[in-house]
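Take a look at the structure below.
Of the protein chains in this complex, one is absent; all others appear in place.
Letters A, B and C name the chains as they come in the text, with residue numbers starting at 1 for each one.
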Amino acid sequence: MTEIILTQVPIDIHYGINAVMDPAAGGIDVFIGTVREQTKGKRVLRLEFEAYEKMAVSELAKITAAAFAKWPLLKVVVHHRTGILAVGETAVAIAVSAAHRDAAFEACRFIIDTLKQTVPIWKKEVFEDGEVWVAAHP
Amino acid sequence: MTEIILTQVPIDIHYGINAVMDPAAGGIDVFIGTVREQTKGKRVLRLEFEAYEKMAVSELAKITAAAFAKWPLLKVVVHHRTGILAVGETAVAIAVSAAHRDAAFEACRFIIDTLKQTVPIWKKEVFEDGEVWVAAHP
Amino acid sequence: MGSIMKITVIAFGVAREIFGAGSIETELYTDASVGTLRNLLEQKYPRLGDLASYMIAVNSEYAEPNIVLAASDEVAIIPPVSGG
Partner (left out) sequence: MGSIMKITVIAFGVAREIFGAGSIETELYTDASVGTLRNLLEQKYPRLGDLASYMIAVNSEYAEPNIVLAASDEVAIIPPVSGG
């Protein structure tokens, strides 16, 4: 089972965890990415996430399919937020269940690492004195 | 911040996650160990967890202190259940927050791996036709 | 050869700001490739060349420069991603 959701409303972490629970599961790993109050010493007022939604969903589906091919997994849920996020809010939540914890940990790590490399979602950091699209410039 | 709890009542995963949330956090990793319906092909009716509570708490405190020494962490919560657990119930929940995800993932993995090696908690698997203390015999 | 097609290019993040719009239209020869489109866009919008990198997606798939475009394609500029 795979569930991929982009949402403009706050992510319900508990929904994702409950969704990957399974009588065959021994281990569940959950990654939650939250908005940090500062980056490189500068105070962050908010983040703005923008997604090419159709392609973001299809790239996420490729990543989760690759994870299922690589590890014996039971269920995977990936939620990514879009729009304006305040400090402390959840930007992404990934929940992975498996019979054994090795697979759950490794697959969850793989999914967030690959998401950050290939999924067309962009983050703008807004500071008191300006804003910057993260990673846009060398 | 470290919180270590052994509990005879169901573990509230959300409590642990909320407790490690932090404005300085960029990544939170959560591990949840749940009771599997079968082990080595045999159907599990229930698990019974027994703890040497005082020492379990002190060994867990050593593990979390070692994790704080090894990685730049913000908050760690470890909850372990004792008593009788049905299939699907949560036996352990570990939540770790850090500024960056590498530390959160690695520390969470370290805590569950070390917990399974050193913390005096014992699990009895109860089957239809008998029961066994896990790992007791070669 | 010689025939002209109109391609709509959608843009996100910093590319949307460089274009000053969520999408632009551009004219290309009908056998134009993704590489041709890149060159054309970089001439028109030199700030694209200042990016750390960027990709072009055709119909929601990352497209190599040799891919040939059709007027019906959904073409998008993908500046460096930063989700998660």
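Note that in this section contacts are C-beta pairs under 8 Å (C-beta built on N, C-alpha and C of every residue); 3 or more make two chains touch, one makes a residue touch a chain.
Since the model is a prediction, treat every value here as computed from it, not as a measurement.
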Exercise. Out of all the chains shown, which come into contact with the hidden one?
Worked result: B
Exercise. Which residue from B:A51, B:L73 or B:A95 sits in contact with the chain not drawn here?
Worked result: B:A51
For this session: Identify the residue among B:H14, B:R43 or B:K116 that touches the chain left out of the display.
Result: B:K116
Seminar exercise, completed: Residue list for chain B contacting the dropped chain reads 33, 49-52, 54-56, 58, 80, 91-92, 112, 115-124, 133-138
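FYI, only the chains that are shown with their structure count from here on.
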For this session: With centres defined as the mean of C-alpha atoms, identify the chain lying farthest from chain C.
Result: B
For this session: With chain centres taken as the means of their Cα atoms, state the distance from chain B to chain C in Å.
Result: 49
Exercise. What is the distance in Å between the mean C-alpha positions of chain A and chain B?
Worked result: 23
Exercise. What residues in chain B touch two or more of the other chains?
Worked result: none
Problem set entry | Where chain C touches two or more other chains, by residue | none
